[in-house]
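To start, I am sharing the structure in question, which I have written as structure tokens.
Of the protein chains in this complex, all but one are displayed in their positions.
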Amino acid sequence: MNAFVEIISVALLITDLVLVISGRLLHSIRWVAIQGILLGLLPLLLHESGFGVQMLILAVINLSVKGILLPLLLIRAMRKADVRRELEPFVGYTASLILLLAATAICFGFCRYWNIAPGAASPASVPVAFTTMVTGLFIIIARRKAITQAIGFLIFENGISMFGICMMLEHGLMVELGILLDVFVLVFVMGIALFNINREFSHIDSDKLNSLGDWDLPAQNHKDGEAEQ
Amino acid sequence: MVLFDASLFLLAAGGILALISNRNDRIATICGLTGGLGGTLCGAIGAIRAFLTPEIRTVAEGAVIQQPEMMAAFFLMPVTILGAFAAIHSVGYLKHHGHGRLGIYWFFYNLMIASMILVPLSATPVTFLFCWEIMGLTSFALVAYEYHSRETMKAAWIYLLACHAGIAFLIPMFMIHLGIWQTANATLWLFLTGAIGFGLKAGLPGLHVWLPEAHPAAPAPVSSVMSGAMINLGIFGILTYAVKSNDHFLLYGYFLLICGIIGAFGGAVSAYAQQNLKRLLACSSVENIGIICMGLGFGFLGFGYQNNFMAVCGFTGAFLHILNHAVLKGTLFLAAGEVYRSTGTLNMDLLGGLMKRIPGTGRIFTLAGLSLSGLPPFNAFPGEFAIYLAGFAGLAAKSTLLFVISLAGILGLAVTGGVVCGVFAKAIGGTFLGEPRSSHASEAEKTPVSIFGAMTGLISLAVIMLVATPVMTLLLRKMPEMFLKTAGNEIAQHSNHLAGLMLKLTAASGIVLIFFIMIWLLRYMLLTGKSVEKGPTWDCGYAEPTARMEYTATSFARPLCKDINLLSCFKKHEQKPDGLFPESASVTVTAEDPATAAWWKPLFEFFGKIAEKVHRLQSGSLHWYILMMVIAVLAMLIWGFVFQTDKTAGQKDHGKVSVKKEVVK
Amino acid sequence: MKFEFNHSIIWGISLLISLLICPLLPGIINKVKAFFAGRRGPRLLQLYYDLGKLLCKGAVFSHTTSGVLQLAPVVSLAGLGGCILLFPFGCAASPLAFTGDVILFAYLLALGRVLTVLGALDTGSSFEGMGASREIEFSALAEGALFTVIAFLILITGHFSLSDMLIGFETNQWLRFCAPMPLIFGAFGLVLLTEACRVPVDDPETHLELTMIHEAMILDYGGPDMALIEYGAALKLWLLSSIAVLLVLPVPGSSMFWNILLYFGGVFLMAILIGITESVTARFRMLKVPRMLTGALGFALIAILWIRIFRGGLL
Partner (left out) sequence: MIAILIVLLPLISAGIIYLMGKHLKFGRFLFLFTAVCHSICSVYLLLNPEAALSKWDIGKTTLLGFDPISALFLLITSLLFILVAIQTHFWLPAELAAEPEHAAAHGHTAAGFQKESVFRSCLLAFLAMMTLVTAARNLGILWVALEATTLVSAPLICFRRSAGSVEAMWKYLLICSVGIAMALFGTMLLDVAASSGGHSPGLNFDKLLLTRSTFHTGWFKAAFIFAIAGYGAKMGLAPFHTWLPDAHSEAPGTVSALLSGSLLNCSFLALMRFYALAPETLRPFCKNLMIAGGLFSLGIAAFFILRQNDFKRMLAYSSVEHMGLAAILWAIGCDQGAIFHVCGHSLIKMTLFLIAGNILLAYGTRAIPTIGGMFKDMPKTACFWLIGILFICGMPPSPLFVTEYLLVREAGPLLSTAVLLLLFVVFGGMTKVCLSMLMGHTGSSAPLPEPTKNAERLNLIPLVALIAVTCCGIMWLILLNNGEI
């Protein structure tokens, strides 16, 4: 079964690379869906000793939520917010790709050098999980549109659950369901928030969402200096 | 103890009743005054009794307050006595200044007095800190009482900061005091933290910045209590808690003496430069605390160098000066309050001629001012005399260091004395003498009975104290002994000697008084039967000199300020007459506090600049926020795994092996 | 120092004589000045005549003043009265001397000064305010120099009382400490000129009030009050000159007669010296006076250090 795991890991890595260079939102969402489906398949492949009912249910729910429901939600939000493309990202696509490749290399090297996860299902899977997390964080940091950040968060979350799956951790049904439910609601709420942002700001560039802050306030008065005068 | 319990109960009850009846000015005043007076009087009797018959301090288990020992009782006397007179003064003072809020005033006033009584009575550090902070808070509330003006706001803020900074030093001090913090040089640290923490309240030089701010802002009775009694509690704290060990007398002595010299001189000079009457008095408090510290410094040095005469003189001088300063400064602030009440301003350049309009206040202020200048037939002189003697004794000592510091002390005291004469000449002259310089002064209102009564009472107390100086010197004998483990016969002997000198001083005062009466009679006889006329002031030929031609208080002070321009804080801003027909010209002199200018302001600006730099972190950009999180996590990981590896390496291998085992299974 | 009875008698007699003849001093100074200027000058006893005239007159007070103006001369003189009781007249220790009376002495002088300043401010006159302001300025600085001189005396005699300081200082000691004597004499001389309001600090005889200090402060006095002030000034001059004399002259101690002679002779000599100083110098600019007084302080400090370093002090 290890071979399958390796294949899926590689596939996940590819999704990461694609996601980081994808500029069209619809495209990104589709690839996130693919990532979710791959991730949903992973636990099924890992357990050679047969499927428990509990696990099967979990896998199905996982697949349907991450592979279908969340992308649908995101697409709906995208339509509502009326935005199609990621324009002028903070880090250009080529540079992003190079950075991600470097990060991948570091993750792999790191895991190899420290032999960080001897208990993992496959030696490749843990670094891929890390890479996915890095991808997610990178997308959140380096892309302008709020919706892309939601996508980035999903990727990050995927990376974390992949880590969990590959380390063969079992949290119990309640916890797994709770986590799934949380992620689902989160994306749902994010969708609403996106809609609201679009309505209030007439754009969803999250880098322009910086009216709240302490740096460039209009009335910077010099209180203490004044007080001592 | 019963007396103190009664006192605290009365104060609390009066305060709370006043607060409850806030809506009715009259009832609030009655409640507050009754509680305040009753409480302070009970406290005063208790304090005097405890001072005269000191008992050995016994602390019951779990007790919060305790019977005061001699030192505590000594410091309780100014608190209670001044508290009583200031309470009486408040009635008249607040008629114009606190409509509808009198209950609040009385509540905080009584609470402040209660907490000030509690501070020397505290049995445990926690109680002490609590009362200390409550004292700060209640007095802060009173400083902020006239909340309308921006100046009051600034003053209240600075005062609050000073109080809090004090606590920030006192908590560590108690940690060292209790031995919870074990450090090398514990005594040194104990003393330094204590001196700074208490010094902030006492107004040691450099830490005094709140005094010239808070005192002008506070209602006069409050400034009177704060200046006369509260800052002394700082000295009390230093003497009770910060000074612990027998063998560090030299450290205490040099520190206090140097602080004292700087404080006395600096305080006098900045007082001389002030335009605001109460600010001038506040700076003068810094100066007097300096003199007190000099006395204490000489005292400790005396012990340190086994020169008991010097020690006795220093300590006695300091303690006498504490009492005299309390009474006199209290009187002066009450009088200044009356000036403010009747004229509506404290700017001496707008006052003048009040001696004719509020003569009682004028006379009392003049008397108290001359006394506080340390001039002989009056009160503050015996204290300074004793301190001079201590300095002379140090001068004649063998140690070169002691010689140098004593010389500096004497010089400091002398020049300070000279400047202080100027300070009070300026205050008296600018406020009460000459012609009124504005309508504020010319339309001054009459003094109500309560205010006049309070001031008269205090000044009579001063007279009694003057006469009683030799007795007090004898009574104060036991105070220096408290710092030595063994009570020496020698100290008593020196003390008797000093009391003899004080008696001679009193006699000299009497002789001067007799001379005065004789010369006055002579003059009276010479003038009887001759023409005594009234005319205009001879102004060298000007027919009608006006008040605008008078020397103002500022111009009076200008020459000396120019000579002694500490850190160039006295700045002259002038608008010169311009053109052929100049329309306006003006000169103003501002006196910035040297300590503020030298380090507080730069320090605060520095913090402000850091704050501005730090504010960039919260730029509003979400991307940056998340990047910051990632960087922080990475930093923690690197710190955890790169810099802390050695300890966990073995563990890690162990873990690796066990995991492998599982895989093998 | 024991107070013997005949000492006290000498002291008392010298005191009375001093009180009587102190108005001579301004006369002597004026004569010396007149001599240098080639004039005849006023009579030696001029001040006596003036005092007599003033005592017989009535007075005029300004509308502006309150009681302080009238109080000031009386208090000043009473303070001086206190001073004279502590002073070793005729090189005989005062019977009323006690440890530390030098402080009382200095502060009683200050009392008179402050009252005079208050009296000046009481009139509300711009000139008197100016004078008062300067008086405070200079006296505050002079105070430092004065006390340094006192410290010097304590260092060499080890006594804290004025009488002991000034006369408990015998010939052999004088020889030992004579080196810094010119310095200390210079320092005290400057203090004296300031306190007694003489040229080069103050000019009592100018007709331009802007340049005066002490005289500007007493513009509004007349009659008996003026007399008190004039007499007080003369007495103060006498006291200060005596200190200067006793400061530098060793007291042989053996013979009363010589002591008295030395004392009175010295004081008159001092007056002549002041007269000469006034004749050969012009009044300083006001701005320079503080520097001069700081210089006096410096002189005294150097003298003290000299003693401490090279002679180890007396103790």
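Read from first to last, the chains carry the letters A, B and C; within each, the first residue is number 1.
Keep this in mind: contacts are C-beta pairs under 8 Å (C-beta built on N, C-alpha and C of every residue); 3 or more make two chains touch, one makes a residue touch a chain.
Only a predicted model underlies this, so the values are computations on that prediction, with no experimental measurement involved.
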Chains in view touching the one left out: A, B
Sole contact to the chain not displayed, among B:R150, B:R548 or B:K576: B:R150
Footprint left on subunit A by the chain that the document does not show: 117, 119, 133, 137, 140, 146, 149-150, 153, 156-157, 160, 163-164, 167, 169-172, 174-175, 178-179, 181-182, 185-186, 189-190, 192-193, 196-197, 200-201, 206, 209, 211-214, 217, 219-224, 227
Subunit B residues touching the omitted chain (full complex): 62, 64, 124, 126-127, 129-130, 133-134, 137, 144, 147-150, 152-153, 156-157, 160-161, 164-165, 168, 171-172, 175, 180-181, 183, 604, 607-608, 610-612, 614-615, 617-618, 622, 625-626, 628-629, 631-633, 636-637, 640-641, 644, 647-648, 651-652, 655, 658-659, 661-662
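We take it that only the chains that are shown with their structure count from here on.
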Interface residues, subunit C side, partner subunit B - complex: 55, 57-68, 70, 73-75, 77-79, 81-82, 85, 98-101, 103-104, 106-108, 110-111, 113-114, 117-118, 121-130, 132-134, 136-137, 139-144, 146-148, 150-151, 154-155, 158, 160, 209, 219-220, 223-225, 228, 286, 290, 297, 304, 308, 313, 315
Of all residues in subunit A, those that touch subunit B in their complex: 90, 115, 118-119, 137, 140-142, 149, 206-207, 209-216, 220, 222-225, 227-229
Residues on subunit B engaged by subunit A in the complex (per definition of touch): 154, 157-158, 596, 600-601, 604-605, 607-608, 612, 615-616, 618-623, 626-627, 630, 656, 659-660, 662-663
